[in-house]
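Note that one protein chain is taken out, while the other chains of the complex remain in position.
On to chain A.
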Amino acid sequence: MAIAVQPQMPRVWRLETKPHKFCPGCGHGIVLKALGEAIDALGIQERTIFGCDIGCSLLSWDFFNLDTVQTHHGRTTPVLVGIKRARPELVVVSYMGDGGAYAIGAQHLVSSAARNDLVTIIVVNNTVYAMTGGQMAPTTLPGQKTETTPYGRDAGLTGRPILGPELVAAIAPPGAYVARGSIANIVQLKNFIQKGLQNQVEGRGIAFIEALSSCPTNWHTNAAATWRFVEEEMTAYFPIGEFRTPDEKPSGRLREVPPRGL
């Protein structure tokens, strides 16, 4: 008798909404799987609030058996910070694309990092604005063609791709956890996300994880070219690894500031 082998899905995944709504070959599903497994491993499903942005991340609004808020483009982090400040016992996850994190929501990211907000931020870096049809993103690689850089991104005109984890690592106070993983290594990615959630649970500081991800739809790539882009071209520019761990002193001249009255 043939036994149908079901793929293992994290417990926290909401089966009624599967198969999910992302395009075939999309990296979002893999990142959400890593997140689901991390939540399972920590046993925090009951007190986790999931927030997603506009952008393809919004397609995850009913992805989990978690209380979920889908909010405005770039504003996910402040919404989750608002929840966390009001109910510190909750674990909040802010999930968004690189556009939401580094362009329209950059001020929120910088401010949250500076405040060391107790949130876990996961940014899916697919080098494009996917949902709106493939325009340039803050992470578009030099020379990469998009709908608004039809002749290839000219870094001289539009700047160099933003290095999110490096940015957060440079400004966050001690206690922060910052890493960059990739959908090409789901075990490591899950480990990073789990550490990021743990950091919040232990009240140490902000956790920021960027995940290198794929968008075959807007890259116009087949499976082989998609993986080559993620594994070779993206990782050449965006190094994988941990940039800050909570027990480590931040680089530069960041120091704990003693509280002072006005």
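Note that in this section a residue touches a chain if its C-beta (ideal position, glycine included) is under 8 Å from a C-beta of that chain, and two chains touch if they have at least 3 such contacts; residues count from 1.
In the analysis below, contacts and distances are computed from a predicted model.
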item	value
Protein name (UniProt record) of the chain left out of view, among "2-oxoglutarate oxidoreductase subunit KorA", "Lactose-binding protein", "Cell shape-determining protein MreC" or "EpsI family protein"	"2-oxoglutarate oxidoreductase subunit KorA"
Per the touch definition above, residue among A:Phe22, A:Phe50 or A:Tyr129 touching the missing chain	A:Tyr129
Contact partner of the left-out chain, one of A:Gly36, A:Pro138 or A:Pro161	A:Pro138
Interface with the undisplayed chain - residues on chain A	54, 72-74, 99, 102-104, 106, 129, 132-133, 135-136, 138, 147-151, 157-158
